[in-house]
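All protein chains but one are shown in place.
Chain IDs A, B and C follow the sequence of writing; residue 1 opens each chain.
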Amino acid sequence: MLTLNRLDRADAQLLVSGASARAAEIGVPMCIAVTDESGNLLAFERMDGGKVTSITVAQDKAFTAAAARKATHEYNQACVPGNLVFGIHTALGGRLSVVGGGLPVLVDGEVVGGIGLSSGTPQQDMDCAQAGIDHFLSQRK
Amino acid sequence: MLTLNRLDRADAQLLVSGASARAAEIGVPMCIAVTDESGNLLAFERMDGGKVTSITVAQDKAFTAAAARKATHEYNQACVPGNLVFGIHTALGGRLSVVGGGLPVLVDGEVVGGIGLSSGTPQQDMDCAQAGIDHFLSQRK
Amino acid sequence: MLTLNRLDRADAQLLVSGASARAAEIGVPMCIAVTDESGNLLAFERMDGGKVTSITVAQDKAFTAAAARKATHEYNQACVPGNLVFGIHTALGGRLSVVGGGLPVLVDGEVVGGIGLSSGTPQQDMDCAQAGIDHFLSQRK
Partner (left out) sequence: MLTLNRLDRADAQLLVSGASARAAEIGVPMCIAVTDESGNLLAFERMDGGKVTSITVAQDKAFTAAAARKATHEYNQACVPGNLVFGIHTALGGRLSVVGGGLPVLVDGEVVGGIGLSSGTPQQDMDCAQAGIDHFLSQRK
């Protein structure tokens, strides 16, 4: 039997609030998704003005980051024609996202969830995803 | 009427055990899938620590290798923009995998199944897939 | 943070071998799937003669039993026209299975995985799924 740790509801809310605070700060309304360590959705929030397409993209980024235990922008760097990783972006019906903005959430070196942001540039999405993690790590009990 | 050969359950187990032994040796927990010659799943194993996204990717690699009778890394080499093969990675809803790690299983020059590995680098996945085939060919009755 | 327990690879193998032994005993080759507590595949085996359609059905039964923490035959009983549960069988693109043969795997009252069998009658599938659980509970370390 394996024993593992997983974000709870309060953890997920910390991630969302940290990310949404940063998104408000930079003036970009976002879709924010948080999943558990298996990639299943724990919390989701569309800020006023967040894009409809981003509802799915944010979830896919969070899913990928948690379930593959890798930031989506790292997949992006490897997923170039001629690299053997190329094509991973169409796996799982395209649900495996290689667009920047999905980060695994680690506690004590273990992936306990994932966060995905979408609606800004990938750089803005990544920045806000990281802000969510920073807030979570500093505030969690 | 056509007469054809297909991996049986014992063959599939040999492929899985050869691949998982190699994965353990290199210290990378993997998802391992074996299909019949038509690409339908025969056996699957997720080693402790194998990635959730790899559950599907391993199966899709094995499916592609068997059903298209071609190693997925060979598709990868051809699937570059400007080459007429490009775009094949989105076929079948993305189920046709061009990510390295899927190999057809041949006996006497005939494709009798496929094996797909996922969770490591494509090179590691390919290495373990080949180990599965080597073990199968040396041990089968 | 939540802490939870999950079947490991050795547990999954016990479930598969208990179920396949029973299937062999009653002379019905089966597809056997075992998932973790989130419904993600851990192990799969198609016995020689298991049906191709059962590859997916067995996995969906195991997924449903684990992820919804309910035996699929219990959903079946409630999923009749006029009952407010009716229609649940089309949820998740039909992946939520209400066909008998999927059982949650419990240890100390906690769902740690799921097992799904397919290729026989639902009653045979349920019988073999239970045999897998019995074998697992009696043999696990």
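Observations, loosely collected:
Everything that follows uses one rule, which is that a residue touches a chain if its C-beta (ideal position, glycine included) is under 8 Å from a C-beta of that chain, and two chains touch if they have at least 3 such contacts.
Nothing here was measured: the structure is a model prediction, and the numbers come from that model.
Here is the thing to keep in mind: the chain we left out touches B, C in the whole complex. Residue-wise, the contact with the chain that is not shown comes from B:D8, picked out of B:D8, B:D48 or B:E74. Here one chain is not drawn; of C:A68, C:V99 or C:I115, the residue touching it is C:V99. Shown as candidates are C:N5, C:T56 or C:Q130; the residue that touches the absent chain is C:T56. The chain not displayed touches chain C at residues 48, 51-54, 56-57, 60, 73, 75-77, 79-81, 86, 89-90, 93-94, 97-100, 121-123, 126.
As for the chain not pictured, it touches chain B at residues 1-8, 11, 36, 38, 40, 107, 112, 140.
The criterion applied here is as follows: only the chains that are shown with their structure count from here on.
Of all residue numbers seen at the chain A-chain B contact, under half occur in both copies; the interface is built from largely non-matching residues.
With every chain reduced to the mean of its CA atoms, the largest distance from chain B is reached by A. Centroid to centroid, with C-alpha atoms defining each point, chain A and chain C lie 31 Å apart. Centre-to-centre separation between chain B and chain C, using Cα means, comes to 25 Å. Chain geometry summary: the mean Cα position of chain A and that of chain B are 29 Å apart.
In chain C, the residues that reach two or more other chains under the touch definition are 8, 40.
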